[in-house]
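So the structure is just underneath, and the comments pick up after that.
Every protein chain except one is present and positioned as in the full complex.
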Amino acid sequence: MAGNSIGKEFTVTTFGESHGKFVGVVVDGCPAGLPLSAKDFQEELDRRIPAEPKIVSARVEKDTAKVLSGVFNGFTTGAPIALMVENKETDSSDYEAIKDLPRPGHSDYPARIKYGGFNDYRGGGRFSGRVTVALIMAGTIAKKLLSRYDIDVFAYTQSLGKVKTDKQFSATEIRKNKNAAATRCPDLVCAEKMEEAIINARKEGDSLGGVIECIAFNMPVGIGEPLFDSLDADLAKAVFAIPAVKGVEFGAGFRAAELRGSENNDAFLLKNGKVVTSTEYSGGVLGGLSSGMPIMIRVAIKPTPSIAKEQKTVNLSSMENAALSVKGRHDPCVVPKAVPAIEAAVAITIADHLIRSGFIPKVLKEH
Amino acid sequence: MAGNSIGKEFTVTTFGESHGKFVGVVVDGCPAGLPLSAKDFQEELDRRIPAEPKIVSARVEKDTAKVLSGVFNGFTTGAPIALMVENKETDSSDYEAIKDLPRPGHSDYPARIKYGGFNDYRGGGRFSGRVTVALIMAGTIAKKLLSRYDIDVFAYTQSLGKVKTDKQFSATEIRKNKNAAATRCPDLVCAEKMEEAIINARKEGDSLGGVIECIAFNMPVGIGEPLFDSLDADLAKAVFAIPAVKGVEFGAGFRAAELRGSENNDAFLLKNGKVVTSTEYSGGVLGGLSSGMPIMIRVAIKPTPSIAKEQKTVNLSSMENAALSVKGRHDPCVVPKAVPAIEAAVAITIADHLIRSGFIPKVLKEH
Amino acid sequence: MAGNSIGKEFTVTTFGESHGKFVGVVVDGCPAGLPLSAKDFQEELDRRIPAEPKIVSARVEKDTAKVLSGVFNGFTTGAPIALMVENKETDSSDYEAIKDLPRPGHSDYPARIKYGGFNDYRGGGRFSGRVTVALIMAGTIAKKLLSRYDIDVFAYTQSLGKVKTDKQFSATEIRKNKNAAATRCPDLVCAEKMEEAIINARKEGDSLGGVIECIAFNMPVGIGEPLFDSLDADLAKAVFAIPAVKGVEFGAGFRAAELRGSENNDAFLLKNGKVVTSTEYSGGVLGGLSSGMPIMIRVAIKPTPSIAKEQKTVNLSSMENAALSVKGRHDPCVVPKAVPAIEAAVAITIADHLIRSGFIPKVLKEH
Partner (left out) sequence: MAGNSIGKEFTVTTFGESHGKFVGVVVDGCPAGLPLSAKDFQEELDRRIPAEPKIVSARVEKDTAKVLSGVFNGFTTGAPIALMVENKETDSSDYEAIKDLPRPGHSDYPARIKYGGFNDYRGGGRFSGRVTVALIMAGTIAKKLLSRYDIDVFAYTQSLGKVKTDKQFSATEIRKNKNAAATRCPDLVCAEKMEEAIINARKEGDSLGGVIECIAFNMPVGIGEPLFDSLDADLAKAVFAIPAVKGVEFGAGFRAAELRGSENNDAFLLKNGKVVTSTEYSGGVLGGLSSGMPIMIRVAIKPTPSIAKEQKTVNLSSMENAALSVKGRHDPCVVPKAVPAIEAAVAITIADHLIRSGFIPKVLKEH
């Protein structure tokens, strides 16, 4: 398989570029019998664009999903589901001017080399965060599938720049405040500080990164494969596919490296006749398999590379050192937009493994 | 593909269990014309077992690779290369006693559920670190392939428990001290402290984790694919396949989340007519493609879950709470053993992408 | 990968149903730098529908390809190329009436069982010959790619029912008469008899099958892999994906089973300094690799199962024996329509193998 597909049974193939006409996705392997309509995608697509204009790019598109195939009489048929969204706001004028000036921190330079200059460089082209729209549409289907089995996947902003919430949230709390704050932090006091931080960074022609935590609640035990297709390996791969991700950890993650085994091991115990663990250092994954405890992933998002501040670069045409101040409509922080993308990547991976394991059948019974 | 294979063009399929008779690997897609013999594997296999008995498990096996296919007249033929190593030291007596007592932090519990009890539970079976022997053999081939193009992959122990080196090492320094310290830290002063830390943890019936940094030097520009098969996504997947890995980050990684764009962006500049970056926050990957700068990955390894200290668990047969003290021959710290495994995972992934991109051809010219 | 994709480097994923709104395809892995525009697809799409209304279904749609992604400034970019065609002529009224009456020779019955009744049964849904439109669009790209290397793929109708041409055609002859006859037989005398045969079968409420030969001219030597991904295995798989195909053979094919080795072996000889064979019994494939001689595939197409004549079937709702006369707009013979589909399947497979082998690079040089 060429590189634009992921998943072995629930297979997601995306297409489209930032400034092309469409962004879309084909979901192959979705079981038959899942209720699905174009409306299902709207909430997730809307959620991608925080309502607060002060913290987002001026490129605000109302994205509407079009279902091209795979749904009949309101249910999935088992055939591939193709979805697409039109790119309406594609003002490419700013890009021509800087065509030869690769933006630091961006794919511009290696992409030009890789594709011999044939790549669509406008707005990052295929490498743009815009393509997460496709991921989010596929993720919507995955989430609907998981919710049938009471599995919920929630992500939220845990830190933004140096502002950080230390609270642990229950599924109910995250769900309740899912869209309450434009920064997607369910700790609303903290969320406000995050918003200020973004506004300040933008004023200074700069940008911010942050950390997103994603939790999958109510996972069955034993999902995943040893070694290569371990659940954590596949989750990490899917999450790293999202532009701007620079780190992924499960449970205690990098902190585990400083702990002793006696501290880091989660003891098993019985609770209401079910095997659970007393602590959650493992992040719900043991030996690549789900342990039955919530899966907890933390994801580091780098600050947006496109900034107004002047930066040093190289003119690839004249091969001379040059300076660059990125104009165009850029987000001062992509963390809020990345929240639903990470949920999507996680839900897609879990759906894939649940189908592989036989936990989710190929035909869903009426519900 | 079922889950025991990785790589699209340079495809690695592993087999074997901790207490089975053999551990092995089939490498498919290796270009024809690479000089290869059984001896090539010895150095890497030896390196897996630090020479210092105080810091390793009592299970010390001299592993010797047997080449089953794919090599003719001293060169790879283009046909699949099958390799295997015999498991000689397989005293399984300790495991029968604790068959129903899943070790905290281990795959025992989810594996039993996943396989309905049919899994080989002895020594962790298929989930054991022992299977990295297969990865290391495949990695040896990948490294030989890369070295033909002067690409070197080196890993070393950066921290062990709370002992940490802050030095940055050149390729030459890492190579020089590759095997100098049993803890695989090229900062030999620090290495000694690490050794002490392991010895102390062992005395207390406890274990330690650590952080390994892996660097790929001399990478060409533009290797990888956008999104799903991005170089970082595939590297992360391969590295997470190694047991005990709990976190992966590139370049500044989680630190990037706290930086501003103006700090985290690596400015481009010309050096000897070549485009390079002034800093290395990106870890050599931009938009999923190699930037031409060294690829830098940091990997968090958790403390070995098998410890002598008593822990709480559940008897899965009687379904009662229970206590467990893990006997058997366990490493008090798997970080040193993980060093060559991580190098292998990284080399395999890079080799795969170099073949996919056409950078490495299917037939190597005489050299 | 779920089942709607084919190809390892040049990967084709199709979507759409007979009576859905769209039929489409995503081509991933096409090298960057191939000139491509929507117009390129028109000739092939037109060719799918013979101009002679007497021999085709009343469902005559002017199909127009829409390029959704992957092309920039007139060249492929290396990103996935998504294409779609609208289904305009979808009168589904005839299907409701026979929803519970599976058509003999059709997928209706097993599809209903497989998908638990959720499948789109209208016009065969995902199983319809209509979906070859997607294959043909992907094939157009593959052919353009191959033609850059002077490799041509041509198919033609060799027999239709009991009418058969015994001529061997050169590339020039097939190309010249490619669209001359509605039945796609370059022997124009024979073509006329074939047309009559179809008209007669239709009058009697019946249908015809036939044999299509497909030849790939100017193949390089050594393309393919031993065993599983042998060129013939992959070609056969791609061709069998086309509805109505019941047999595939290479060169002498089933006739080879009756020959002796001394008759069937193609002797090697030098011709203008090049190794060629004196005969072409092998069909251009030796041990799964291309021999450098033209690849010759013969494909058996069954008679269209949808016929007006009354047939016996079972009412799947009442579970009683029943009778059925298929109404709706059906082709009395799908052989002419299958000709470009087979060319597409063959071109896609060859393009995939040429990219895998490195013969076609990932970035095309200006031409």
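The first chain written gets the first letter, and so on, giving A, B and C; residue counts start at 1 in each chain.
We adopt the following convention: a residue touches a chain if its C-beta (ideal position, glycine included) is under 8 Å from a C-beta of that chain, and two chains touch if they have at least 3 such contacts.
Computed from a predicted structure; not experimentally measured.
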| item | value |
| --- | --- |
| Residue of B:Ala51, B:Val189 or B:Val363 in touch with the missing chain, whole complex considered | B:Val363 |
| Contact with the hidden chain (one of C:Ala65, C:Ala79, C:Leu208 or C:Leu354) | C:Leu208 |
| Given C:Leu36, C:Ile98 or C:Val248, the one touching the chain that is not displayed | C:Val248 |
| Chain not shown, touching residues in chain C | 1-6, 8, 12, 14, 102, 104-107, 109-115, 124, 126-127, 131, 159, 161-162, 201, 205-211, 221-230, 232-234, 236-238, 240-241, 243, 245-254, 256-270, 273, 275, 277-278, 281-283, 286-292, 298, 300-307, 309, 311-314, 316, 319-321, 357 |
| Contacts of chain B with the absent chain, listed as residue ranges | 1-5, 7-11, 13-17, 20-24, 26, 28-29, 32-33, 68-70, 72, 75-82, 84, 114-116, 118-120, 125-126, 363, 365 |
| Chain A, residues in touch with the chain not shown (by the definition above) | 8-9, 79, 226, 356-358, 361-362 |
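Rule of thumb we're sticking to: only the chains that are shown with their structure count from here on.
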| item | value |
| --- | --- |
| Centroid-based (C-alpha) most distant chain relative to chain C | B |
| Centre-to-centre distance between chain C and chain A (centres being mean Cα positions), rounded to whole Å | 38 |
| Whole-Å gap between the CA centroids of chain A and chain B | 26 |
| Sequence positions of chain C contacting 2 or more other chains | 8-9, 79 |
